[in-house]
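Coming up: chain A.
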Amino acid sequence: MKEIIQRLKQQFTISNVNQQRVDLTFLSVKKEQAVSLISYLRDFEKFSHLVFLTAVDRVEDIQFQLTYMLHNYNTHQDLGIRVLIDREKAEMASIHHLWKQAGTYQRELKEMFGIDFPGSPRVDESFILEGWDNIPPMRRDFDTKKYSEETYFPRPGRESHDPESYMKSKLYPEGDA
Partner candidate 1 sequence: MADILRTALYLFISVFVILNYGLLLNGLVRKIVARAHGRVGPPIWQPWLDILKTYAKRSAISHGVMFFLGPIFRLAGGLGTYLFIPAIYGSVMFANLSFSGDLLLVMYFIFFGQLGMALGAGEGGHPNSAIAVGRGLSQMTSFELPFALSVIALAIQYHSLSITEIVAAQQGGILNWTIFTNPLATFAGLFALLGMNMHSPFDIVLAPQEVPIGPPTEMQSSFLGILQTNRAIFLSAKLVLFMNLYLGGATNIFAMMLKTFMLYMLSVVVGVSFPRFRTEQSIRFFLGVPTLLGLAAVIIFML
Partner candidate 2 sequence: MTKETKHNPSILENNGLPEFERDYFCDARPEQSRPLAKYIEKFLNWARANSLWLLGFGTGCGAVELRPLMTARYDMYRYGIAPRPTPRQSSVFIIGGYASVKTTKRIIRSYEQMQQPKFVIALGSCPINGGMYWDSYNTINRIDHYIPVDVYIAGCMPRPESIIAGFDLLKKLIKEGQAEGANKYIENLDWYKANQKKIIKDWNMPDYNW
């Protein structure tokens, strides 16, 4: 793994290399270099499998963190590539030309986070939120409970509790034990 990182460092500006397990490493790369890095990994380092592509909403930093998880079948190594992109203008280069299935992940990210991948096939079609007209629901500034209460006719009489205190009171009704 180290050799790979070494080789990568010669060509790309990578940072935050973090080997979490023997077979799992994360690294960060700049948005501009991400696609070429991934292509390099796929074509020269035999990371032929895109395990997933997902996003984390770092609303505090006004950033999205994309994670491309790649897998090498020869060495059984996983490599996660983290890319930070601007939250206000959430846009990232598509990698559907590398893996056809990446298009699906990107469609989902567009639907749930509003991250655009220009050029990705059918990226504007929704999977499940047909005709959604609010902010994308996976963004952390979207209040799902409020939305649900406003939209879906909550049945009156439903109570909700803090699970910890509720279970405590149920299991130990007489107080601390």
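Picked so that all candidates are chains of the complex that A comes from, given by their letters.
The definition used in the following text is that contacts are C-beta pairs under 8 Å (C-beta built on N, C-alpha and C of every residue); 3 or more make two chains touch, one makes a residue touch a chain; residues count from 1.
This is a predicted model, so every value here is computed, not measured.
Any copy counted, the candidate of 1 or 2 that touches chain A in this complex is 2. Only residues 128-133, 137, 142, 144-145, 147-149, 151-155, 158, 160 of chain A touch candidate 2 when the two sit together in their complex.
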